[in-house]
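Quick notes on the structure that follows.
A single protein chain has been omitted from the complex, and every remaining protein chain is retained in its original position.
The block that comes next holds subunit A.
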Amino acid sequence: MSTQEREEGRQIRCLIAKVGLDGHDRGAHVISRAFRDAGFEVIYSGLHRAPDEIVQAAVQEDVDVLGISILSGAHNTLVPKIVDGLKEYDAFEDTLILVGGIIPDDDRDDLLEMGVGAVFGPGTPMEKTIEFVRENVHDRE
């Protein structure tokens, strides 16, 4: 992509978030790097964030994509809090939410129904995730 193109075009911004008491951030780091190399702007939250912090960051940074990495099994409590927070600030509609990590099959549909765009489990090829973001990032006026 040339400088000229970038100057005019829209840059995809992502927030990669680690929520709750879950210290496993290798996946989050790997995805941050992959997104950066795909030409996205990535903001990494750091470890042990509260849902409020994630909402604050997503709203202020006006990200297109919010990737939440959870390997602790607490997704059923944490993700709804984030979704509600985004709604409170009118940011839910145009933020593509992705959840990555260890999510049991039974919980996937609930998350998708809640408004999560996709759930990516272990072993998902990086290209697939990047492709999904490019195709599904929400339109904005």
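Everything below uses one rule, namely that contacts are C-beta pairs under 8 Å (C-beta built on N, C-alpha and C of every residue); 3 or more make two chains touch, one makes a residue touch a chain; residues count from 1.
As a working rule, contacts and distances are computed from a predicted model.
One chain of the complex is hidden; its UniProt record names it "LAO/AO transport system kinase", one of "LAO/AO transport system kinase", "SCP2 sterol-binding domain-containing protein", "Predicted dehydrogenase" or "Cytochrome c oxidase subunit II".
Checked against the full complex, the candidates A:32, A:69 or A:129 give a single residue touching the omitted chain, namely A:32. With the whole complex as reference, residues 1, 3-4, 6-11, 13, 32-33, 35-46, 50, 52-53, 56-57, 59-62, 89-91, 141 of subunit A touch the missing chain.
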